[in-house]
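One structure coming up, written as structure tokens, with questions to follow.
Take a look at subunit A:
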Amino acid sequence: MALRRASKALGAALALWAGAALAGPPERVVSINLCTDQLAMLLAAPGQLLSVSHISHDPNVSVMRDQALGYPVNHGQAEEVFAMAPDLVLAGQFTSSYTVGLLRRLGVEVAQLPIVTSLDQIPDAIRDMGRLLGREDHAEAVAEQFTADLAALRADPDRRPRAALHYANNYTSGDKSLANDILTAAGLANIALEAGLSGGGVLPMERLIMLMPDLIISGEAYPGASRSEAVLTHPALDALRDRHAGRAITDAEWVCGTPTVLRAIARLQGAAP
Partner candidate 1 sequence: MTRALALVLILLVGALFALSLLIGPAGLTPATSLAALVRGEGLAETLVMREIRLPRAILAVLIGAALGLAGAAMQGYLRNPLAEPGLLGVSGAAALGAVIALQTGFAAQVALGLPLAALAGAVLAVALILALAGPRGGALTLILAGIAVSALAGALTALVLNLSSNPFAASEIMFWMMGSLADRSMTHVWLAAPFIGLGGAVLLAQGRAFDALTLGEDSAASLGVNLPRLRLTLVLAIASMVGAATAVAGAVGFVGLVVPHILRPFVGARPSRLLWASALGGAVLVLAADIAVRLVLPDRDLKLGVLTAIVGAPLFLHLVYKTRAQGL
Partner candidate 2 sequence: MTQLVLTDFAVARGPCDVLRDINLTVGAGEFVGLLGPNGAGKTTLMRAALGLMPHRGRSSLSALPIKERARAVAWLPQAREIGWPVSVADLVTLGRLPHLAMGQRPSPQDRAAIDSALSRMGLDAFGNRIATQLSGGEQARVLIARALAQDTPLLMADEPAAGLDPAHQIGLMETLAAEAGRGRCVIASLHDLGLAARYCTRLVVLAQGGIAADGPPSKVLTPELLARVFHIRALVQQTQDGPLFQPIGVV
């Protein structure tokens, strides 16, 4: 609830800021957040976007890596960003407040965009980004296309297979999350709701197994090894997948509230039992 209120307040602030910037569309835009990277690459005019975050070059989380490779990267540090002389910096809601504060004190305009936690917020997020970049018309077209595609894709079956989202450290997503919306749109039911989890949280492996999901959607493992991710391939879950549940993975397509979530929904509909 608090999150939603905060995001509304932020939206209002954003609108105010956009109204105040009468000097015309920004010409030197730097994005320091993976999700603003993607919206900006989608909407920016040629030459308008100077740099994207280094995370957008990471194939594990960046769904638009190929396009991102065409931009120089930044590491979200105030000094390097300032040196690019941007007239607009795009940051996420949870970007380090020190970095944002420092850039603002240096006179750089910083727009912080809220985290998208549902499919319904995506068209507005697209329009907000369009306003910031002075690309309202293009954004409106993209948003309308997204809304139409989503409506065409959205499934509403009588019987919804029950799916479990299972990330590193037994983390899962409950309602009020983009992942939950993707599940629902794909015609699945999220077992985290049966377990009474709201937002994100830990669902112990024992309880996950006792809930007997029809589909286990696992987080994708990073290179290298970690104990946190060892649970993804725990023999108990492997056995459950072998004998009962279907398998799917959540990947870069699930991370940001951009039109690419449609690909995630379509793929999930293919994997659903």
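Selection rule: all candidates are chains of the complex that A comes from, given by their letters.
Everything below uses one rule, namely that contacts are C-beta pairs under 8 Å (C-beta built on N, C-alpha and C of every residue); 3 or more make two chains touch, one makes a residue touch a chain; residues count from 1.
What you are looking at is a predicted structure, and each value in this text was computed from that prediction instead of being measured.
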| item | value |
| --- | --- |
| Touching candidate for subunit A, same complex, options 1 or 2 | 1 |
| Touch list for subunit A against partner candidate 1, complex | 168-170, 202, 204-207, 209-212, 222-231, 234-236, 239-240, 243-244 |
